[in-house]
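The complex is shown incomplete by one protein chain, all other protein chains being positioned as in the whole.
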Amino acid sequence: MSAVLSVKNLRLYFTTRKGVVRAVDDVSFDLKKGETLAIVGESGCGKSSLARAVIRLLPRNVHTYSGEVLIDGNNVMKLSDEMFRRLVRWRKISMVFQGAQNSLNPVLKVGFQVAEPLIIHNNFSREDALAEAKKYLRLVGIHESFADRYPFELSGGMKQRAVIAMALITRPDIVILDEPTSALDVITQANIINLLKKIKSELGLSYIFITHDIALTSELADRVAVMYAGEIVEVSDADEFYYKPKHPYAEKLMASVPTLRTDKKLDFIPGAPPSLINPPQGCRFNPRCPYAFEKCLKEPPPPYEFEAGSFVRCWLYHEGRR
Amino acid sequence: MKFFKLPGFTGAYLKELLHYKSALIGLILLALLLALSLYSIFVYPGSKAVAYWRGEENLWIKNPKNAFPEWWEIFTGGRRLPRTLDVYPGSNQYSVDAVRGMDGVYMVNLSLTFDYYYDEEPSAINVFINGTPSDKVELYWIYPDGRRIFLSNVTLGTERTIYYLGQDIPLNNRLAMDLYRQIGSLQYSPTVEKILFTALAREFKVQKGTYKLVATCLVSDPRKFSLELLLYGKVHGLAGTDHLRRPLEIALLYGTPIALAFGVLSSVIVALVQLIIGVISGYFGGPVDVLIQRVTEIYMCLPFLNILIMISVFYKLNIWILLVVIVVLSIFGSGVKTTRALAMQIKEMPYIEAAKVYGAGDLRIIFMYVIPKILPTLVPSIVISVPSFVFLEAALSLLGLGDPLLPTWGKVLSDAESQGALYKGLYYWVLEPSFMLIVTSISFTLIGFALDRIVNPRLKEM
Partner (left out) sequence: MLSKPVQKVALHLLKRGVTVLVTVIVATYLTIIIANMGGYVDEIKKAEITERIYTMYMNNPAYKGMPRDKLQKLIDEQIKLEFQRVGLDRPFLERSLMYLWDGLTLNLGRALYMTSDSGSRLVKNIILERLPQTVLLFTSATIINFFIHLLGGLYLSRNYGSKLDKLAVSLAPLSTPPPWFYGIFLILIFAAWLHVLPYGGLVDYPPPEDLFLYALSVLKHAILPLASWVISGFFIGIYTNRTFFLIFSTEDYVEAARAKGLPPRLVEQRYILRPTLPPIITGLALNLIASWQGAIITETVFGWPGLGLTTYQAIQYFDVPVIVGLTVTYAYLLGLTVLVLDVVYSLIDPRIRSGLPA
């Protein structure tokens, strides 16, 4: 199956008062058609920056933005901002933001906001777009009468669904979901995840699902990528990953998640998340890794492909210690 | 005030403040103003300044009216403007010669000599005559070129008479006619002062040299008799004079501590009261909150300035009562809303709950936790508001409603306006108090804005 999205050597650095933040540091991954790629990592590891880097939502203090983003084989990094806006945004890739509470304009009606992309990108008339919006609202489980309401009249879960409807309406191939459920209660969370599963199979979408909650991703993910300090340190098939993660960081992560049916001694990861301005030399995880040896302190490990399409950045595997 | 925990951050803030160039300038200016205030309080302690400003008993009679400050010469292109010359008895310019005559009446010859090298004539000429009533004085004027003209006969009606040469219209006419006969039509308008100092020419030019005022007098008691010649200058002192001959330095100097005290006190008191009200409203909530909210809404619609004017018109105020009135009219202002919002936020914080758990009373929580958290955010706005209160006082003075006794900058400005200073070209009268107001305003706002950038760092975009 071909990759519908291919990211190669993507870099996004910001300038801040304290130095240059290397939020996305040479990240490469592929997204196959119809699959869900979960990107997991702790807060501040750069996952949201990665999402923004792919869809070119850059802040004012960009230092470096480079690499290749191939959609259907075409490198969209080469497009001008205006062409990118017209061709890629919401037509090829759409995004569901973290905290949909504030993703909707408080003074515009919900239906209109959902319909807007159709008016802008597909030249729909206002009435046609609104009709289509109502269809999608129904799809995500919101009654069409809410199209005439304002965001403050919707509950948190409904707003999230509306934002999902908004992300789907132009039938993009890829949807990036950045922590779509973290602001919601557990029950609503479960509902949304089920909704996402249903829609994906109905519409044939590919998801990039970004979260810090590993347990959540086990429901949806086909493959899992682990992000640490601005780098992707492991990519594997979901089943492989949940059974046996390769990277020591991923290992520790899984060990710290409580399981329902087995008796497990919970582990934790010592130390603090690394700085993105001055990441540790060599492998970025080495200060907190229980298996670190001298090579880890000196050279950053390149990706080690242990299966087709799956790799891990760890000297243990290069050196055959694992 | 043991219950109020003074936050220990002030030192750190001060250090960070100094990083900003603008704040440095502001602090320097403030230091200068404070130094000026201390100086003026020492030189003119309270009642003395007011007394000077009232100008009792012709206190300033020896000052010229509406004189420019001495540094105004920068703008006159090299011309030396006249200072005030005082030829008084006992000086070496004053010579007396008394001869006893018949019937116990003395004939006294007085000669007052002075050198005049300025490029313009004096603004006024007065002769002060002290003696016994019915003494007679004949005055003559001698130019450097030797010309001698008769001025006037004066008979003393009281023990002290002031002969205002410039206002003697018959003298003016007579001298002007004489001059006309000698030269023809003049290219300038011949006032007494100009005539008495002119070189003989169509254009006005000061005849420089040694002048004499000679008096032949018949007096009853030469010991009680004296003459004093005052040639009023066009410039005086560091700041010039106003229409009542008062040196403006007094008002400018003494206005400094008044302005600073008024501005700082008003700003601080209003902010503190608003803080307490806002915190009470936000912390306790319920009916108290609703009541305070309603009162605040009503307050914001009140015509503040009109009410202030009304109170000032109907009840004579001094500056400190004015301050109290302003504070009372401001306490339910918009600051209450912001502090209330902050208080409501802080109320939800876990450490407040913890404090309640260990048994802290509400009052203690408010004064030890809530207020110290909010106070730093208020400091910049307190500093920035100081100039607006100073300007408010000046505005009231402009309307004629300020404290009638105190010499404030606003009073000087108001005098200047009502005397038409701008029409008459007396720009210094407007520029000087404005300058002080500007310096005060700049110093506080520079410091305040820099503080604002430290205390409220916004928009730290990643």
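Residue numbering begins at 1 within each chain, and the chains themselves are lettered A and B in the order written.
Quick note on the criterion: a residue touches a chain if its C-beta (ideal position, glycine included) is under 8 Å from a C-beta of that chain, and two chains touch if they have at least 3 such contacts.
These numbers come from a predicted model, not from an experiment.
Only one of B:D86, B:D119 or B:E417 touches the chain withheld from this view, namely B:E417. Interface note: of A:V20, A:M77, A:I120 or A:A255, the residue touching the hidden chain in the full complex is A:I120. Summary of contacts with the chain left out: across A:F14, A:F29 or A:F97, the touching residue is A:F97.
When the omitted chain is restored, the residue from A:R85, A:R171, A:K197 or A:K295 that touches it is A:R85. The missing chain lies against subunit A, touching residues 55, 57, 60, 85-86, 88-91, 94-95, 97, 99, 102-108, 116-117, 120-121, 150, 152-153, 163, 166.
Against the chain not displayed here, subunit B makes contact via residues 22, 294, 297-298, 301-307, 309-311, 313-315, 384, 387-388, 391, 394-395, 398-401, 413, 417, 422-423, 425, 427, 430-431, 434, 437-438, 441-442, 444-446, 449, 458-459, 461.
Note that in this section only the chains that are shown with their structure count from here on.
Rounded to whole angstrom units, the spacing between the C-alpha centres of subunit A and subunit B is 69.
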